[in-house]
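The complex is shown incomplete by one protein chain, all other protein chains being positioned as in the whole.
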Amino acid sequence: MNPIVEIQNLTKHYWKGDQIVPVLTDINLVIQEGDFLALMGPSGSGKSTLLNLIAGLDRPTSGVLRVGGVNIAELPESSLTDWRSVHVGFIFQFYNLMPVLTAFENVELPLLLTGLSRRERRDHVNLVLELVGLTDRMDHYPSQLSGGQQQRVAIARALVVDPTLIVADEPTGDLDRISAEDVLNLMEHLNLNLGKTIIMVTHDQRAAAKAHSIRRLDKGVLTDDPSGAD
Amino acid sequence: MKIPFSYSWKSLWARKATSVLTAAGMALVVYVFATALMLTEGLEQTLVATGSEDNVILIRQGAETEVQSSIEREQAAIIESGPEIAYAPNGTKLASKEVLVLMTLPKRGSDKPSNVTIRGLSEKGLMLRAQVHLIEGRMFRPGSSEIIAGKKIAENFKGAGVGETIRFGMRNWTVVGVMDAGNTGFSSEIWGDAEQLMQAFRRTAYSAVVAKLADVSLLESFRSRIETDPRMKVDAKRETVFYAEQSEMMANFLKILGMTLSVIFSLGAIIGAVITMYGAVASRTREIGTLRALGFQRSGILSAFLFESSLLGLIGGLVGVALASGMQFLTVSTLNWQTFSELAFTFTLTPAITFQSLAFSLLMGLVGGLLPAFRAARMDLIEALRSV
Partner (left out) sequence: MLIFLRLTFRNLFRHKLRTGLTALGIVIAIVAFVLLRTVVDAWYAGAEATAANRLITRNAISLVFPLPISYANRIRQVDGVTGLSYSNWFGGVYIDERNFFPNFAVEPKTYLELYPELILPETEKAAFIKDRKGAIAGRKLADTYGWKIGDVIPLRGTIYAGNWSFVLRGIYRGAEKKTDETLFLFHWDNLNETLKKTDVSRADRVGVYVIRIDRAERAAEISEAVDRLFENSLAETLTETEEAFQLGFVAMTEAILIAIKIVSFVVIVIIMAVMANTMAMSVRERLREYATLKAVGFGSHYLLGLIMGESLVLSISSGILGILAAFPASNFLVTMFGTLFPAVDVSTQTIELSLIASCLIGLAAAVFPAWRVITLPVSEGLRSIG
């Protein structure tokens, strides 16, 4: 078993004036390679914050946070940015595609941070677009795609750098039942057949059902023991 | 580490109305800027081109223009006999004794008056101005009441075309030819026989002496000798330098006026760019957050937005220069208040002016986009992602 994410005594709080607002308190968590984890909990439970910390979007107040063997809590900002570009793929609730770029160009975006040549980039993009089944729409703009299609483009973008892990924040939050189903199936496929580690924050029970394991958060604390398969 | 250029210009294109309006504002400012520079350039080119490097002109000491000056006949003869003066082909000295007066003439169409320079000269004078040639009619006959008009005078003033007459000094003077002296000041003059004109204007003294030096290097020695000659009080100058100085005041005034206006106007255009770019940053907050999440550095975001606003500046600049280049078809006809006489010149576009205008425009875009770009780069990632 290969742990991808190791979290020890992780705490995150904000300052409001001179009052401390705790968001996450003493989190301990291990996520193995190839896991598909769903983080659930009521609004304000801190699940999105935890996801952001793991993805390197934010820094913990204290604790150990190792992703892929690297203690990212200690990385300076620009190094963290670089680390993100290689190790993390993002799927957002509102897709967050660049409206002025085509599907192809949106997926290509993270590759511009690498040293790949134009042809190499093109090959990678074509590969992932085929994976998500949108090769025939690669020259369309987001406004010309349905919600489900846009999310699939976002998934392709998340995949294109072959990241260490994929984080998804409410990926089906803005989709209808059928599109949501499509997207979830795709994510399941990525996990089962391509071995991608996925960490997902969600409200949606159907989405959670696709995951291997579910952890619940309430008021910044993990409220249950690890369940499901390892 | 680079955000693609296509992202920047496509973002501009996506917000067409706002981009067009901002670029339009900058275009107008550049238009004013370029036009002012073109005006000054046209003026300077006209007066610098007037005269020749190896001609020297002498006027009375203290006088600032030929019109204010007077040189007695004896003094003119002394000047002419100087050893530094070159010989004409026929063996006589190549010196022209000239008389200059100003005459108020009405302009064609508007009838508004302006002062036109009338220069009385001789064949020697024509020899000394090789850059002048007739484009219509013929040269005036010595000893007659015939005159020729510079191209700009013939076009703009009543009675100054071939076959027309002007009355002064109780005589009718017929225009028998039109001369083209290119962009020089001579194109705004009327020429006639010196002796005849002196009679008509009851002048006994000349205004100036123009002569060609046997060798260009003799200027300094000629000048020190003649300026200390006790029989006369004259200033000697290289002809080109003399005429260049005559436009200095006006050229400076126009340049300062033009630049001051451009800078003030540019503030308006820069404000437009600032508003636009702040708006762009505000409406693309989530995009910016996403780019940062994907791994683009803050510096990349900064560059992308600076590039966008500079591009707006560049587009505005190109349009502005294109508009300004259309001004080259216009002729400015005005009074040079240093000489108190009419001067016509055109707007002249040079590559240097084009370059300066585009640089100015790029600068406007950069300055306008600076603060918004910093805001974009300094955004908190999480907050940006959360925004609607």
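Each chain carries a letter (A and B) given by its place in the written order, and its residues are counted from 1.
Here is the rule we go by: contacts are C-beta pairs under 8 Å (C-beta built on N, C-alpha and C of every residue); 3 or more make two chains touch, one makes a residue touch a chain.
Here the structure is a predicted model, which is why all the values come from computation and not from measurement.
Considering the whole complex, the hidden chain is in touch with B.
From the options B:102, B:127 or B:214, the residue with contact to the chain not on display is B:102.
Taking the complete complex into account, B:333 is the one of B:145, B:333 or B:356 that touches the chain left out.
Screening B:25, B:42, B:82 or B:159 against the full complex identifies B:25 as the residue touching the chain left out. Although one chain is not displayed, subunit B still touches it through residues 17-18, 21-22, 24-25, 28-29, 31-32, 39, 60-64, 67-68, 101-104, 112-115, 168-170, 201-202, 204-205, 233, 249, 254, 257, 261, 264-265, 267-269, 271-272, 274-276, 278-279, 283, 332-335, 337, 340, 342, 388.
We adopt the following convention: only the chains that are shown with their structure count from here on.
Taking the mean of the C-alpha atoms as each chain's centre, subunit A and subunit B sit 65 Å apart. Within the complex, the subunit A residues that touch subunit B are 52, 55, 57-58, 78, 81-82, 84-86, 90, 92, 94, 96, 98-101, 105, 109-110, 112-113, 157. Considering their complex, residues 1-4, 6-7, 10-11, 13-14, 286-287, 289-298, 381-382, 385 of subunit B touch subunit A.
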